[in-house]
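Before I ask anything, here is the structure I am working with.
So, chain A:
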Amino acid sequence: MLLSSMQTIATATTGHPLADTAAKFVWLLPALPLLGFVVNGLLSLTAAANIGPADPSAVGHGHDDHSQESTHGAHGAHDDHHVVRHRHAALVSLVGPGVLAASFVLAAAIFMAMRGVEMHVPFISTLFSWMPVGDLHIDAALQLDPLSMVMVLIITGVGTLIHIFSVGYMQDDPGYPRYFAYLNLFVFFMLLLVLGANYPLMFVGWEGVGLCSYLLIGFWFSEQANADAGKKAFIVNRIGDFGFLVAMFLLFSNLGALDFMGIAGSADKLQPGGPLVTTICLFFFLGCAGKSAQLPLYIWLPDAMAGPTPVSALIHAATMVTAGVYLIARSSLLFSMAPVASLTVALVGGVTALFAATIGLKQWDIKKVLAYSTVSQLGYMFVGVGVGAYAAGVFHLMTHAFFKALLFLGSGSVIYAMHAAYHATHSHDDAQDMRNMGGLKQYLPITWVLMWIATLAIAGIPVFSGFFSKDEILSSVFARAHGSPLADAVWLGIPGSALLYFVYALGLAAALLTAIYMTRMMLYTFHGPNRTGEMERNHLKEAPWTMTGPLVVLGVLSAIGGFLNLPEFFTTLIPALPGETLAKWLEPVVGSATARLAGGEGHLPASTEQLLVGVAITIAVAGIVIAVTRLKPAALVKKSESPESVGLEKMLEHKYYVDEAYEKAIVTPTIVVSRAVLWKGIDSGIIDGLMVNGSAMFARAFGWVGSQLQSGQVGTYAWVLVIGAVALLGAFVRAMQ
Partner candidate 1 sequence: MHLIPSLLQAVVEPLPVSTGIFVVFSLLKLIVIFTIYMVGIAYSTFAERRISAWIQDRHGPNRVGPWGLFQVLADGVKNFMKEETYPGEANTVLFVLAPALAFVPAMITWAVIPFAAPWGSPWGRIDMVVADLPVGFLFTLAISSLGVYGLTLAGWASNNKYALLGGLRASAQMISYEIALGMATVCVLLVSGNAHLTEIIQQQSTSGWNVLILSVACFIFLVASFAETNRVPFDLPEAEAELIAGYHTEYSAMKFSMFPISEYANMITAGAMISTLFFGGWDIPFTHWDNIPPYTGLKVLATFGMFAAKVMFFMFFFIWIRWTLPRFRYDQLMSLGWKFMLPSALAYVTVVASTILGLDAAGIARGSWAYLGIMLALNLVLVVLMFFVLDRGRIISPASSRLNRRQVNQLKAVAPALSDLSGKGV
Partner candidate 2 sequence: MLAEALTLSAVLFAIGVVGVLTRRNAIIVFMCVELMLNAVNLSFVALSRLYGATGQVFVIFVMTVAAAEAAVGLAIIIAIFRHKQTVSLENINVLRG
């Protein structure tokens, strides 16, 4: 593949301003992680034959913490974490993050090149003809445009940081090369997803990241719960993929094209606002709901926290789960033609944002809090792309990638420290439960500071990145609620404008709750008295630089990332600041779609906008204040001593019993029906009994009839033969006369 792509590179898009720049090496972007996957995969295979003392099957990793505990246990009690490392660990540490860094450098070079040219037409690099079937001509082609560029930068940039973090975090794991192989493979597929110039290629990436997600969630597959979590993610995603596929089929059968350029060229064949385009968009959104964990398909994401924490940061927060947002932004042309579908997206996003935020209020597992937070923030992004503020959605995607990655990695740092502490004292307490933490700021000062930055960012405190992106989304919703095609549309009998105001309200409520639960998490984790334990307390310490280094970088990005796209409101306030850089950057891709959904009037009046900003800031501050005043970390007890919660608390703690409801409503009936009807009735009865055995019996009966002709008497055969020959000859003779 490498060779053929290199050959065809020469014949790729010529004449495009990017053709002679670093962009002609765009194929290297996914190829480098693929190379890393191959190398690391081979290393893991060679190592699998001779795993050494750190045998994963012998130690039974329940969690990332358990693994180290067990390996350590096999060597006796020690304070440090040093165990026998994988024998190729050094090479893996070089290759794994190395290919990502190289990809990032290349991406940066392409970005620099792209800044200098007008990107009205995307740069498409055709590698080879992939599926020339009849009317269907699908090329393996990579598409570079501002949108995919942003995504590539996020993926490779954040990806590089998380890879580096992983070097420290996973260093003692026996599956170290396998981990990096999966991670590299994931980046490869993710880049394919965002670079693919057509839906099928994007779908390959879409499925590939799903596969890697499954592999990494179940990375410690020797424990049943982890394997189950992986399966759950896989199965739930399949429902979404079904939507993606149907949407693709509909597109092809109606437009005859599947590449983005071809669809853009023939989209006018679709009737704007018609049922067809609405159906297509809704099916696409089904795919997005699966991949990006929206209602009702969000349930897999919290369980996906079973994977290593850096995986949660990269896949289940920063990149893969945002693929749905990317898909809608990529298909903005179609969505802008389907206001009803867009409203659906916005509504589902809003409801998800609030719903997940409420659950996040009562979670005790630090990663679960972040998981629901992710779901909630993804809901925000969908609100953004749903109301046609594609740039805002992508903006939030980007800032979220920064601060959520930071939060996850920070939590990883906390867990790392907690685990190390419990490990040193051979305690079996839960290293991820916030009730076991508290007062960690004196032990993990760097992490504490950085986590607060991220918390302020996600809560929407001004100057921090999340404030700008969230505000952008909310103000867009408010702006569209009046006088736009969306407001004029009718959604299930409800006027669009009413719906949008409702969504705005949902967004505000979610913002309030976000501020509350994030502050709660910070308070319980870092403030108040320490509940880890007397012995353990002495072992709590900051992680090595390979882990804190990426945290610092992400902290900086979380803090200042918002300045990439400052609203007009701020530039009028302080003219020195940069303006809506990102929106302008994305203009060639989503500009027309945004304009179509925004209607005639562009921005809100400045006064309204100031009012909205004020409301948002008030809400965020209010949330933090409420949390700080209401919660008493000092009163919290250890997990083992905490009482059962009751009422609404219990309900929230059990996540509204959604999993249980699904179990009752879908899983159990499915199993029952499968057993009783499909298995016993259809499979055993009809398929096996009637079809398989029946056809066998039919064949046997027919064969018995035929066998009666086979007397074994040659004489009889001769008689039959002669009579037949005479008859045939007779017929022939008659025909001749």
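How these were chosen: all candidates are chains of the complex that A comes from, given by their letters.
Quick note on the criterion: a contact is a pair of C-beta atoms (placed from the backbone, for glycine too) under 8 Å apart; a residue touches a chain by one contact, two chains touch by 3 or more; residues count from 1.
Since we're looking at a predicted model, the values are computed, not measured.
Interface record for this complex: partner of chain A among candidates 1 or 2 is 2, by the touch criterion.
By the touch criterion stated above, chain A contacts candidate 2 in their complex at residues 706-715, 718-719, 722.
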